[in-house]
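Omission of a single protein chain aside, the complex is shown with its protein chains in their original locations.
Chain nomenclature is as follows: A and B, assigned in order of appearance, with residue numbering initiated at 1 for each chain independently.
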Amino acid sequence: MTPEELMALAAELFPIPRSITGPGARETLEVVRRRIPLDVVEVPSGSPALDWTVPAEWSVREAWLEAPDGTRLADYAENPLQLLGYSVSYDGVVSRDELLEHVFTLEDRPHAVPYRTAYYTERWGFCLAYDVVRDLPDGDYRVHIDTTHHTSGSLSYGELVVPGRSDDEVLVSTHICHPLQANDNVSGIVAATALAQHVLSAPRELTYRFVFVPGTIGSIVWLSRHRDAADRVRAGMVLTALGDPARFVYKQSRRGGRWIDEVVPAALAAAGVEHEVRAFDPYGYDERQYCSPGFDLPVGRLSRSTHAEYPEYHTSLDDLSFIDGASLAASVGVLEGVVDLLEHDRCWRSTSPYGEPQLGRRGLYRQIGATIDAKARELALLWVLSGADGSTPLREVAQRSGLEFAALRDAASLLHEHGLLADPALPPA
Amino acid sequence: MTPEELMALAAELFPIPRSITGPGARETLEVVRRRIPLDVVEVPSGSPALDWTVPAEWSVREAWLEAPDGTRLADYAENPLQLLGYSVSYDGVVSRDELLEHVFTLEDRPHAVPYRTAYYTERWGFCLAYDVVRDLPDGDYRVHIDTTHHTSGSLSYGELVVPGRSDDEVLVSTHICHPLQANDNVSGIVAATALAQHVLSAPRELTYRFVFVPGTIGSIVWLSRHRDAADRVRAGMVLTALGDPARFVYKQSRRGGRWIDEVVPAALAAAGVEHEVRAFDPYGYDERQYCSPGFDLPVGRLSRSTHAEYPEYHTSLDDLSFIDGASLAASVGVLEGVVDLLEHDRCWRSTSPYGEPQLGRRGLYRQIGATIDAKARELALLWVLSGADGSTPLREVAQRSGLEFAALRDAASLLHEHGLLADPALPPA
Partner (left out) sequence: MTPEELMALAAELFPIPRSITGPGARETLEVVRRRIPLDVVEVPSGSPALDWTVPAEWSVREAWLEAPDGTRLADYAENPLQLLGYSVSYDGVVSRDELLEHVFTLEDRPHAVPYRTAYYTERWGFCLAYDVVRDLPDGDYRVHIDTTHHTSGSLSYGELVVPGRSDDEVLVSTHICHPLQANDNVSGIVAATALAQHVLSAPRELTYRFVFVPGTIGSIVWLSRHRDAADRVRAGMVLTALGDPARFVYKQSRRGGRWIDEVVPAALAAAGVEHEVRAFDPYGYDERQYCSPGFDLPVGRLSRSTHAEYPEYHTSLDDLSFIDGASLAASVGVLEGVVDLLEHDRCWRSTSPYGEPQLGRRGLYRQIGATIDAKARELALLWVLSGADGSTPLREVAQRSGLEFAALRDAASLLHEHGLLADPALPPA
C-alpha cells in the first residue's frame, strides 16, 4: 500500500465506535476483510477463556447529557469517545455534584476528551474536556444512556492464516477495541493489514497468522482456543502505535534473547531508522498474554510512540492528524524487513565442511583482477561457508562479518544451488 | 539491641584475653551466652580435624619482662596483648640483643603494640611499642613467662541453631580468638549476637546456625564434625570488622554468583549504604575454610574496614575508641536486611500461568480513578505474576522491575493468599 492508501484505510477505520465487543469491532473487521481474506470468529458471551469469561456484548442505542439550560454536553451519536466504554444504562436528572462523580476529564490537557472504559464493573459515565466541565453551573443535568449488555451476544475477532512451506508459525497480533484513536489502535490495524498483503504477495517458508483481537480478552480467547497453534509459534509481534513519526521502540519478549528479539532489532538497524530496544515488562498490550509464564511465547512488540508516554495517548488528541502516511509506510517497511529476516535467517550446514570447498572449479571464485564487488561477494561466500555449522543463524554471521544480511542471504542461495549447503534449519525460537 | 547495648556488649567482651583455646575463649562464649542460648562445645586437644589436629590448650599463669633497672616493660596481667600468643614458658635473664630476637614491634606505628601469635611453633616472645624498645640500654633483662600447653585441654566453640520451617540452613560464622581487638573481633561477635537475637525474635522459614569459633582451627573443627550440616547450607556469611564507620565490603564466595552473593549486595543497596563488592580471594578469615574447594560452600564475608588495609589492624590501636554504636547498629541493620531477603526471596510459581489471571473479579485490580499507589501495587502484582515461572527469584524480579523488594514481597503474599501462587521454592544456592 502507498502512504496514501495506508492513510485512506486509517481514515476509514478511525470513526468506527469500537469496543471489546459489539457492532464497532465487527465493522472494523469488515473493513479489514475488504483488503485481506480474514476469517471473522464469533465467541459467545459467557464462554470461559482461561481464567476469564467472555463478557456480554455491549451496544449503544443512544447516550447524551444535557446541561440545565438544555445544551448538549455530550452525545454518543456525535462522538462515541464521550461515553464511558461499557457504560450501563441510566436515565434521570442529577445535580452537578452527582454528575461529576460520573465524568472523566484531564485537568492537565483541558481541551482533550479522555478515552476511558469500565469493563467488568457496572458503571455509567461520560468523558469530557476539562474546559467543558470546569465552569458548569449548579442545576439539573439530564442524563440519558441507553445501552445493552447482551448476555447472548458474542465477542468478534479476525484471523488470517497464510500457510507456508513449513508449519512453523509467525504470529502477528493487533488490537481492535479503541474507538476514535488513530495511533493507538487504527495504525496497528492498518500496519497489520498491509503486512498481511505483503505476506500474501509471494510464497512463504513460514506460516503467518494474523490475529485482530479486542485487547486482553481477545488474546486470552484466542490463546484459550489455540493452545496447539501457540506451540507452533516460532516468533511473533504485537503491533500498535505505528503511525506517528517518533523513533521505533521494540519491546522484547518476556525472557529476551529469543529469535524475534534478535530479528526485529536487526531489521530496524538494516532499515537505518532510529530505534530503541526495551526489556519486557508486564504492562502494555496483548504481549502480556502471549508472554504470560505458562505460554511464554517468543512475542515482542513493535511501536513508535509508546503508551502513556505521549500526551495524546488515550485522548481525543490521538486523531488522524497525529499520524501520517510516510510514518505508516516506514513502519510497514520495517515489518517487511522483519519478514525478510524471518524467511531467510537460517542455520545452514555445509555439505563440504572439511576444509574450504574449492570455489574456483565451480566458477564461484573471483578471477585475477576481479572488481571490489567480486571480492565482497567472495567474502560473503567464505563467511557463509565458515558459519555453516548447522547451528549459527545467518543473521549472526552477518553481524560478525559486518556484511549486509542481503549479501549473505544471496551467497547462501548460490551455495545451496551449487549443492554446497544442505537444507537449512530454523534458528531456535 | 540499641547502639548503646551493642557498645556495652563490645566493652564487656573487649578486655577478655582471648586465644584460639583456653579460658579467654571460654569466657567470651559465656558473655555471649548471657544474650543468646548458645551451646558451648569442647573438643579435646589432639583430636584430628580434617588435615589438622586440635592444639594443646594454652593458659597463662604469669608473664612479664623487666628492664635492667627493674622497670616492667610488659606484663600480661596488665595487657595480654604484650605476650606473644601461644608463647612457651621461659624464665631467665637475657641480654638486650637476645631479647630483641623475641620482641615484636611496629616501627612505622611506634606507639602501637602489635598483635602477634605463634601457633603451631614453639617460641616465646613479647609484643611492645617501638617507642619502648627503641632506646633500651644494654644490660640484663629479666624474662618470666609461665604458660601451659595442656595436651589434655580442649578447644571451645559456640553454636546456636535456630530451627525454621525448612531444614535448609543459613550459616553465620564469626571468630572469637583475638584478644583486645575491638573491630577485628569484638565487633563481629557483637553483630552475630545481635543478629541471632533478631532471628530468634520471630518464626523463620529457614534454619539459622550461628557459630562462634576460633579462627581457622575452629571452622576446620566445625566443618570436620558437621559435613552433613554443611550439605544443608544454602547461604552463609563470615562476619568481622563491623564496628567502624568505613564503607561496607562484601567479599563473594569462592565461585561468586551464588544466592548469597546476590542477596548481600541487594541488601546493602536497599539499605542505601556505601559499599564495595569484591571477588573471592583465598586470604582472610574463616571463609577460607568454608570455601575450600572440597566444601565450596556459598559463604561470603561482610565487613567494613578490611584486614590489613587500615593502620589500626592487629594493633593496640584497634581498641574501643575505633568502633562506635551507630556503626555497629548500621551493620546489624544490613544483616537484618539480608535475613529479610533470605526469608522472602523465593522462586514463585503461578497457579494460573496461562494468560493473566483476572485480577478484577478477585478485587485485586484498581478501579477507575485509582491513586498512584494503587497503580504501583497493581504493577507489583503484574510483575510478580509475570516472574512466577518457578525459576526466577523474586529479588531478580525486583531488579528488573525497578520496584522495591518489599513491594514485590507484599504482592507475592497477597497473590499467595488468593491462591494465585503455589508454595515457592528457594533460589538455587
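In this text, contacts are C-beta pairs under 8 Å (C-beta built on N, C-alpha and C of every residue); 3 or more make two chains touch, one makes a residue touch a chain.
Remember, it's a predicted structure, so these values are computed and weren't measured experimentally.
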Contact residue for the chain not shown (choose from B:Gly92, B:Pro110, B:Pro163 or B:Pro282): B:Pro282
Contact with the hidden chain (one of B:Arg33, B:Arg96 or B:Arg123): B:Arg123
Touching the absent chain when the full complex is considered, from A:Met1, A:Leu83, A:Ala235 or A:Ala388: A:Ala388
Sites on chain A contacted by the missing partner chain, in the whole complex: 350, 352-358, 360-361, 367-369, 379, 382-383, 385-389, 400-401
Touch residues of chain B, complete complex, unshown partner: 49-52, 104, 116, 118, 120-121, 123, 125, 216, 219-220, 223-224, 254, 279-283, 288-289, 291-296
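Quick note on the criterion: only the chains that are shown with their structure count from here on.
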Mean-CA-position distance for chain B and chain A (Å): 55
